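Below is one structure, written out as structure tokens, with a few remarks after it.
Excerpt of the complex: some chains, original placement.
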Amino acid sequence: MTKPSSPSLPMEYSDEVAAAKQRGAPIVALESTIITHGMPYPGNLDMARSVEAIIREQGAVPATIAVIHGVLHIGLDDAKLEALSKTQGAMKLSRADLAFAIAERRTGATTVAATMIAAARAGIRVFATGGIGGVHRGAEQSFDISADLDELARTGVIVVCAGAKAILDIPKTLEVLESRGVPVVTYDSENFPAFWSRESGLKSPLMLNSPAAIASFQRTRELLGIDGGMLVANPVPVESEIPREEMEIYITRALDNAASEGISGKAVTPYLLDNLFRLTDGRSLETNIALVENNARLAAGIAVALAAND
Amino acid sequence: MTKPSSPSLPMEYSDEVAAAKQRGAPIVALESTIITHGMPYPGNLDMARSVEAIIREQGAVPATIAVIHGVLHIGLDDAKLEALSKTQGAMKLSRADLAFAIAERRTGATTVAATMIAAARAGIRVFATGGIGGVHRGAEQSFDISADLDELARTGVIVVCAGAKAILDIPKTLEVLESRGVPVVTYDSENFPAFWSRESGLKSPLMLNSPAAIASFQRTRELLGIDGGMLVANPVPVESEIPREEMEIYITRALDNAASEGISGKAVTPYLLDNLFRLTDGRSLETNIALVENNARLAAGIAVALAAND
């Protein structure tokens, strides 16, 4: 006897992810705003393919997450990845509007917060991204703080990033994470990184130097019944970094440019990133790609370590 | 064989609400501080009866929520509504003290936060009010932020309001809601309203133009396992609004008056509302009644749409 069908979530796994789930193989979630809003085509597609390939090389399965025409996709096959990389006008989805895009049959890319929610819903425990959102400079007046921070406090997914983008207020970002009880673990370094740079000038609250140790920490959190996520900060490789002293000169200049052109509100972050691309002759983008690849590698390692102990 | 009786919550449904629950009929929760603290008798009773009548006309059942002599009431019959409208010295209950009033056998009216908790406890998914609490002007120094905002982030009830009262800091209120991942949907307008005015000068994060679409959004959130509430902002009808440009003059004057009379802390909000009543020759109150009625109508429509899909 079958129950009357109840409405169900329009959620679709790629064949590769569905198979991985069935055999209990390690999976790494990936966000999609980096594809739709972070880089132009075809660089974004190249990056996305390279990141997925790295995860497979490490013995895990990539699950890029996006809402396409109202369906929440957990894993995109190559045709869908390519189509997404050419999509114009996709929404940029966070906790507040992930369900909105699904209900309204829209197409949207997932930020850190929305990717965490979708990953948790799909039973995926590790997620690789470039950098998380944080406390914006001037937030003591504007109260502009990314929803990523509260999401880390409530959703049990490990987020591997290269720190918070240095255009944010990094000391305040760390303070909010501390107030919210979110572990901040820097991988194999005592210094909390600053996205393009290996150092932010701030010590990391915690440090671990193996994927197995990170997996063990997370398992202990689950055994204790602690329900939030964990931030793993992974400094960009030395050969790809733009050192902090140099980067600060560009950021100061970009902030000056934004101020003199009267840029404000939501327009500030894209303006600064574009400005930094030009001030660094494109190096900021190269570093960005290198750090995402580096994070994918570490995230895959953590996923493998977690799966080994299930 | 009966179990030994365990202590149970002193909670009482009105006959009308109990019957509605039994047949699965749509129910709309209503707060009670608007009755005890928002307007004088007998205007408050007229307003409460009119709001309940509108909900019934739309095919839903009103459930005014209050704590009376230590009993949490979900729905008040007319005699209790009248008695409450004449009550002096009722507590103004929020998350922190809703249970306090029950345990201490006190009488108290519920704010937005406490009404959400009681509604969720009673299985009611939609709630109509005038305006929510928010970030107070000067909160960057005082840290004075209403508990309503955190409640929206954690309790799964749809709150239909006319925005946040314009005496608050509306930009910061929207920032906190964004940081907390609360959807802010304006009904049938791109502009986030400002209680007495149809516009606040700020775009709404999201827009939907039918109760069915709002119900569908909420169902999708539940299917995703997202646990917080949703704010639906419903601009006051044109014929009842006090336009923003005009209202800002009154608000500036009221703020000046408060400053010159040395009003501070918890006394500021009631002082400002009273001052606005006099500066607008009573129009601010007429607008307030019109918007609450308007919100009751929309909330009933959403409750009907939600019930149709259960």
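A and B are the chain letters, set down in written order, and residue numbers restart from 1 in every chain.
Following the convention adopted for this analysis, a residue touches a chain if its C-beta (ideal position, glycine included) is under 8 Å from a C-beta of that chain, and two chains touch if they have at least 3 such contacts.
From a predicted model like this one, the values you see are computed outputs, not experimental measurements.
Chemist: Enter the number of copies in the whole complex; the displayed portion holds 2.
Modeler: Identical chains making up the full complex: 3 copies.
The criterion applied here is as follows: only the chains that are shown with their structure count from here on.
Chemist: Just how far, in Å, is the C-alpha centre of subunit B from the one of subunit A?
Modeler: Spacing between the chain centres: roughly 36 Å.
Chemist: Which residues of subunit B touch subunit A in the complex?
Modeler: For subunit B paired with subunit A, touching residues are 135, 139-140, 153, 171-172, 175-185, 205-206, 208, 213, 216-217, 219-221, 223-226, 309.
Chemist: Please give the residue numbers of subunit A that touch subunit B in the complex, ascending.
Modeler: Subunit A reaches subunit B through residues 7-9, 72, 94-100, 102-104, 113, 117-118, 120-121, 140-147, 149-151.
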